[in-house]
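This is the structure I want to talk about, given as structure tokens.
The complex appears here minus one protein chain, its other protein chains still in place.
Each chain gets a letter, A and B, in the order it is written, and its residues are counted from 1.
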Amino acid sequence: MGPGRTPTPTKPRQGAATRGTIGESTPRPDGILKATGEFAYSSDLWHEDMLWGCTLRSPYAHAEIRSIDVGEALAMPGVHTVMTYADLPAETHYGLEVRDQPVLAAGRVRYHGEAVAIVAADHPETARRAAARIKVEYAELPLVTDEATATAPGAPVLHPGRTDRHAAHAPHPNIVHRQPIKRGDVAAARARADVVVRRDYEVGMQDQAFLGPESGLAVPAEDGGVDLYIATQWLHVDRDQLAPVLGLPADKVRLTLSGVGGAFGAREDLSMQAHACLLALRTGRPVKIVYNRYESFFGHVHRHPAKLAYEHGATRDGRLLYVQCRIVLDGGAYASSSPAVVGNAASLSIGPYTVDNVDIEALALYSNNPPCGAMRGFGAVQACFAYEAQMDAVAAELGLDPVEFRQRNAMEQGAVMPTGQRVDSPAPVAELLRRVKARPMPRPGGSADVRELPGGLSNTSHGEGVVRGVGYAVGIKNVGFSEGFDDYSTARVRLEVLGGEPVALVHTAMAEVGQGGVTVHTQIARTELGVAQVVLHPADTQVGSAGSTSASRQTYMTGGAIKHTCEAVREEVFRRGRERFGADHPGWADAELLLAGGKVVTEAGEVIGDLAEILGGDAIDIEKEFRHRPTQPFHPETGQGFGHVQYSFCAHRAVVDVDTELGLVKVVELAAAQDVGKALNPLSVVGQIQGGTTQGLGLAVMEEIVVSDGARVRNPSFTDYLIPTILDTPSIPVEVLELADDHAPYGLRGVGEAPTLSSTPAVVAAIRAATGLRLGRVPVRPEHLTDT
Amino acid sequence: MRVTFTVNGRPQQADDVWEGESLLYVLRERLGLPGSKNACEQGECGSCTVRLDGVPVCACLVAAGQAEGREVVTVEGLAQYADARSRRTTQDTTATQDTTDTTDATTAADTTTATDATTATDTTAAATRQPPPLAPVQQAFIDTGAIQCGFCTPGLLIAADELLERTPDPSDADIREALSGNLCRCTGYEKILDAVRLAAARTTEAR
């Protein structure tokens, strides 16, 4: 058992007297700064004498670099340095799970937009002009763009000589990782099935499209180290990749979190971090790099596009007998988090249903397409689109209502996953479906206002061709890091008396990316210490790792760490109190004391001590780590194992109007129901669900990075990569269930990702209902709806 | 080149401006006003929305030289701007917001400049008095949970404030149309609608 094994749940009375504790919709502590424009995002930073960095990127998806001539660029006035692979001082590659990505291209580029050279100059335009004058001679190489070209005999091997831990199990060197899961007897089940549905599905490459571009400021320090102010999801994993590249010990690479303009997975990998630090150390000047939107599309990983083949078998009375599926994810040129995405896709591939017989295979390819990695939903999104389409198709074959069919097969607490893991906390799948179905329907269409019709302001229909459809979906997502990963977070809490008032300082490395971690962390500290004043220290690497702001894990993990550390602080208060005042009052002997309103209170509510008196001038300062219960890796052949910490569930009902002649879609309403265990901040919870739902809507009807014509990205702009506007986004009513997971702090369940899963298949189911079309691919384009 | 213009009621001057720089770059990198955001720099997200002579525009698409002599209001000056407007409205309830209607339609020019000369005067006068720290839309965004990462917030605030200036009691469809040039990736827009409705209700109530 780790040092941070989940502590006993705290009695609800702790912190009851304080305002702004858990369960309240406390406003964001950074709200005023963000509303006045004073909040400092990573792209807002400025430093005396700073230089601007610029990146030269490859126009080819696969090519050998014959030569690079930087002479002309270097000679330009205002240019301070130009760096290529040859100038790297130490380690040349980095990567989240596998160090396979060159900091600057090492003689070969493997995707369109790969970084080849970097420039530092006194004005961004000077840097751009200099980058344009770097002469690179490329010799194009044959492309790997899909499974067929990746595994064909004689296919170019993109990463020869692999030594990573997945290499041994990978059936081909161009397969990053493969995870089979086998349970029961599919062949026997197939023989018993009354209905069999076999279909293929495809999910396009979605972009996180956060609004704040990749950016940061690297400042060289007098000790030879570097201070990096950066927008990221995980400070420590950035540092651990950067230090070897810079040839510096970890303690000389200091990271501080700057304001982060959204993340959604796209900031889990390095982007400009190493480049800015390298330029700063080389020039001895602070260096700022800010990507523009075009470069941003090349600067981060995307959601894996996927091809999925599913076969479901069921009995006439609507019981699923078996599922066989194969999921091929395109990981692109570098591994990023592909192995973990494969694990998720495989283990969550059949959805929140009880099926005794499964034969699952998921794998990720290396290809010359853009690298893919983390995005909200992480492998579960692709699977959910396919298995929910299958559920509708099987229900239709059986003549059953699609919600009824899902409810008959819905998992409950105690169900066994395909991995053999027993689900040991509430799994209210049927109830979530019941709730979205029971909601009143939005009013019928036929509006005279074009803004409420498909096509919107573009004035394409005044009602002609418009058909309404309704669709349902539900999904399952894991929370936290899985497969035996040592997932922990760290919190330092300092309790002291300042100006007569007890103040708690909470210091973590948690990346606030907009999700509201800062809000709930403040609430947790207030709750646990019963103090009104909680100050959050800026997140940096001077405290232990908080892990990533991903996998819906920060409220659970860093929230858990703060709770855990606050409990230790509280115990220290009581210990000091007993030591100094124990003789004064018999209440000090009580086992269960509380901190409330700056006082020590007995369980009976009697005040027996004052925090200010107990602390005096001596602060309590404790840093502790917190771990969730351990998980296990999946068996490489059978996929069996206690792989996930926690599951979360969300259901959607989509109501859409489709202009069936033009193939245009207006989503009218997208109702959600989700179990969150415990809503620490109900307003933030609803905001997460609505935001995730909208990203799912985007994948359903508009969002895709188009890669074609030599594996080139065809639409790297907000002109052609479209995300939903406020006129595309419907009303999103949300119902929140709070069924506690006893393994988690406060019983909470990670919220952020689950709504992104079921939103997409619900919208597409509604479009199918309106059109009668099969629609096996997202995003659904007008061409798919009009057979053009 | 040198560019001189007024930002949030104060005269500003930027020197050695490269001719290809945008107003957004000058605000952010030369005048220390990074509140207007650089999310797309192609007029497709609205994060850099400012008032230029009273008109909401994308600062990324205004060449720096085009701002010469103009009045710019950014999110940093929004509270002051909204305060000046509300005091003007209270002082003279008969005053119309929009003087364009007085212009002869057949030879109408864009008269926004004239309209805004009054605004500028009032804004400057307001500088001597302590304005409230937040405009009604800013407070409403905070109260309703309309802010997550916050990168779209400055542009949305400028656009929403301008909508309420024109249309104090907007319908949901009006709000959606007015904000259709402002992308938000975090919230799903529901709380943003809530915020604008709340700001409208509070402002109307206060009158």
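Please note the rule applied: a contact is a pair of C-beta atoms (placed from the backbone, for glycine too) under 8 Å apart; a residue touches a chain by one contact, two chains touch by 3 or more.
Heads up, the rule we're going with is that contacts and distances are computed from a predicted model.
S.K.: Mind telling me which option in "Maltose ABC transporter substrate-binding protein", "Polar amino acid transport system permease protein", "Putative oxidoreductase subunit" or "Pyruvate dehydrogenase subunit beta" is what UniProt lists for the chain we can't see?
M.R.: Checked against "Maltose ABC transporter substrate-binding protein", "Polar amino acid transport system permease protein", "Putative oxidoreductase subunit" or "Pyruvate dehydrogenase subunit beta": the hidden chain maps to "Putative oxidoreductase subunit".
S.K.: Check each of B:9, B:56 or B:150 against the chain that is not shown and name the one that touches it.
M.R.: Candidates B:9, B:56 or B:150; residue touching the omitted chain: B:56.
S.K.: Of the residues listed, A:135, A:575 or A:714, which one is in contact with the missing chain?
M.R.: Touches the omitted chain: A:714.
S.K.: Considering the complete complex, identify which of A:29, A:53, A:456 or A:733 is in touch with the unshown chain.
M.R.: Final answer for the missing-chain contact: A:456.
S.K.: Out of A:106, A:155 or A:706, which is the one that touches the chain we can't see?
M.R.: A:706
S.K.: Against the chain that's been left off, what residues of subunit A make contact? List them.
M.R.: 128, 132, 292, 294, 447-451, 454-465, 661-664, 666, 701-702, 706, 714-715, 719-720, 722, 724-728, 781-783, 786, 788
S.K.: Residues on subunit B that touch the omitted chain in the whole complex?
M.R.: Its contact residues with the unshown chain are 1, 18-20, 22, 41-44, 46, 49, 55-58, 60-63, 65-66, 68, 105-110, 159, 173, 177-178, 180-182.
Definition applied: only the chains that are shown with their structure count from here on.
S.K.: Taking the mean of the C-alpha atoms as each chain's centre, how many Å separate subunit A from subunit B?
M.R.: Taking the average C-alpha coordinate of subunit A and of subunit B, the gap between them is 33 Å.
S.K.: Tell me, which parts of subunit B touch subunit A in their complex?
M.R.: 18, 20-21, 28-29, 32-42, 44-45, 47, 74-76, 78-79, 133-134, 138-139, 141-145, 147-154, 157, 173, 175-177, 179-193
S.K.: Contact residues on subunit A for subunit B in the complex?
M.R.: 25, 27-28, 30-32, 34-41, 43-44, 46, 123, 125, 208-213, 259-264, 290, 292-293, 449, 451-452, 457, 513-516, 683-684, 686-687, 690-695, 717-719, 723, 725-727, 729, 731-732
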